[in-house]
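Note that one protein chain is taken out, while the other chains of the complex remain in position.
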Amino acid sequence: MRLCEVAELTQAEVLTGKELLDREVDKGCGADLLSDVLSVVEENFLLITGMVTPQAVRVAEVMNAAAVLIVRGKCPQDPVIAYADEAGIPLLATQKGMFETCGLLYSRGLRPTRFRRVSEYAG
Amino acid sequence: MNAREVARALGLEAVAFPHPEAEVEGGFCSDLLSRAMAEASPGEAWITYQRHLNVVAVAKLKELSMVILARGPEPEPEVAARAEEEGVNLLRSGAGMFELAGRLYTLLSRGPRNR
Partner (left out) sequence: MSPSTPAKRGRLLYRRTFYVPAGAIADVGAVSTQVRRILRGLGVEPEVVRRVSIICFEGETNIAIFTKGGRITLMVWEDRVELFFSDSGPGIEDLELVRRPGYSTAPDWARELGFGAGMGIPNMEKNADVFVLRSRPGKGTAIRATVWRSRDERKGSGAGTRA
C-alpha cells in the first residue's frame, strides 16, 4: 500500500512529506507506548500512534519507519513537524481513532509488524 | 457478539474472565489511561500494551466489556486478582495492537450480517 492510499483510506491530512507519498508500506505498528515500537524487528513500517511528542518521530527515525500516522485528530507542534520534515519522515494525521484506523488499514491488507518475542527477554 | 466469542475468535488467553457473556459493542485502543478515561465508551473492548493495576480500575469505571492486553510480559498476579475481584474481563494475546485491532474490527464489522 502506498502512503497516499493510507492517507486516502483514513482521510488523513499530510502534515509533512508530501513528496514522499509514493513510498510503499506493507506493515503497520500501532502503539502509544514507545518501548513496544522499539521491539519491532522490521523496517519501513507505518507507525500509528496517538502521541504527538517529539519522541514519536524520533522513535520512527531510529527504527527506520516509513512514516508516522497520528490518530484521534491530534496535531503535533510546529517544531515536531519541522523535525520530521528534516528527518525525511512523512507525518500524517487522521481524525479517526486508533481502533478504526488500524481496522481500516488491516482490512485493506496492511500486515502487522513482527516483534521480538517477549520470551526472548527472560533474563 | 459477546466476550467469549471474541476471545475464541481472536485466540485470547484469559487472565480473569468473570463475565464472558458481556456484549462487545466496539473496540478502543490506547496506552494512555487518561485517554481511555476520556474517550472509551461503555461496552467497548480496550486493547492496550499497559498492564498495571490502574488498567483494571479504568475498565471498571468505564464499564468496558473486556480488556485485551497486547503482546508483552505477563501481568503481575495482583492485576489478575484485582480484575477477578472487580468483575473485569482481562485477556491477553501474543499479537500486537495493530493486529488485534485489525482482527477485532473485521470481526465486529461482519458480525451482524453473519448472525
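Should a chain be cited, it is by its letter among A and B, assigned in written order, with residues numbered from 1 in that chain.
The definition used in the following text is that contacts are C-beta pairs under 8 Å (C-beta built on N, C-alpha and C of every residue); 3 or more make two chains touch, one makes a residue touch a chain.
Worth saying up front: this structure is predicted, and the values here are computed from it rather than measured.
Novice: Consider the whole complex, including the chain that is not shown, and state which of A:L34, A:I48 or A:L91 touches that chain.
Specialist: Of all options in A:L34, A:I48 or A:L91, contact with the hidden chain holds for A:L34.
Novice: One chain isn't shown here. Among A:M51, A:I70, A:A93 or A:L110, which residue touches it?
Specialist: Considering the complete complex, A:M51 is the one touching the chain left out.
Novice: For chain B, which residues reach the chain that was dropped from this view?
Specialist: These residues touch the chain not displayed: 31-34, 49-52, 54, 72-76.
Novice: Over the whole complex, note the residues of chain A touching the chain we left out.
Specialist: So the residues of chain A touching the missing chain come out as 32-36, 38-39, 41-44, 51, 53-56, 58-59, 61-64, 87, 116, 118, 120-123.
Basically, only the chains that are shown with their structure count from here on.
Novice: Provide the C-alpha centroid distance between chain A and chain B, rounded to the nearest whole angstrom.
Specialist: Spacing between the chain centres: roughly 23 Å.
Novice: Which residues of chain B touch chain A in the complex?
Specialist: 26-32, 35, 39, 47, 49-50, 70-73, 94-99, 101-106, 109
Novice: What residues on chain A touch chain B, complex-wise?
Specialist: My answer: residues 28-33, 36, 48, 50, 72, 97-100, 102-107, 110, 112-113, 115, 118, 121.
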